[in-house]
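Partial view: only certain chains, each at its native spot in the assembly.
A and B label the chains in the order they appear, each numbered from 1.
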Amino acid sequence: MSRLPDDLLVLVPGNSLLTATPEEGRALALTLARHTVHNIQPELDILQGGRPNYSTDPQALMHAVHVIAIEFATIAAANNYWRS
Amino acid sequence: MSRLPDDLLVLVPGNSLLTATPEEGRALALTLARHTVHNIQPELDILQGGRPNYSTDPQALMHAVHVIAIEFATIAAANNYWRS
């Protein structure tokens, strides 16, 4: 089986929660969730086998959106909500 | 397949969590959740195929409401709860 490359296994790419904008903060939320997936399941073949379920099954899709909302809450707090 | 237009793929439309009123903040919570859905599944046909499940299946509907409650918590904190 082919293992994911090392850069996809880094847990916090850039090693910071600080971003310039909310848009970048939201993108980081997606990245954090995906890289955690990679760490629990680093085998590319299994990941790609499960991918259709996440993106096409409404229940799985909503669970992914749920997790990203939680990650974003942390990132938004870290950035003082980009208030100033 | 037809892909969603770019403006529906922006993660944080307006690139800010700040809104004038709670009503607008709540609307932003719905938008954030929907645009995250769009990013995970940008194919319009698959999205429209799943849509009936979200809006008609009580369990899926409640999960969507759940996610929006989490997004709103973040937006409300960002706006100091529109206290003043």
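Going forward, a contact is a pair of C-beta atoms (placed from the backbone, for glycine too) under 8 Å apart; a residue touches a chain by one contact, two chains touch by 3 or more.
Quick caveat: nothing in here was measured; it's all calculated off a predicted structure.
**Student:** Of the full homomeric complex, 2 copies appear; what's the total?
**Tutor:** In total, this homomeric complex is built from 6 copies.
The definition used in the following text is that only the chains that are shown with their structure count from here on.
**Student:** Since chain A and chain B are copies of the same chain sequence, what is the angle of the rotation superposing the Cα atoms of one on the other, rounded to the nearest 5°?
**Tutor:** The best-fit rotation has an angle of 60 degrees.
**Student:** Between chain A and chain B, tell me the centre distance in angstrom, where each centre is the average of that chain's C-alpha atoms.
**Tutor:** 17
**Student:** Looking at the complex, which residues from chain B come into contact with chain A?
**Tutor:** Touching chain A from chain B are residues 10-12, 15-18, 32-33, 36-37, 39-41, 46, 50, 53-54, 59-60, 63-64, 66-67, 70-71, 73-74, 77-78.
**Student:** Of all residues in chain A, which touch chain B in the complex?
**Tutor:** 21-23, 25-27, 30, 54-59, 61-66, 68-70, 72-73, 76-77, 81-83
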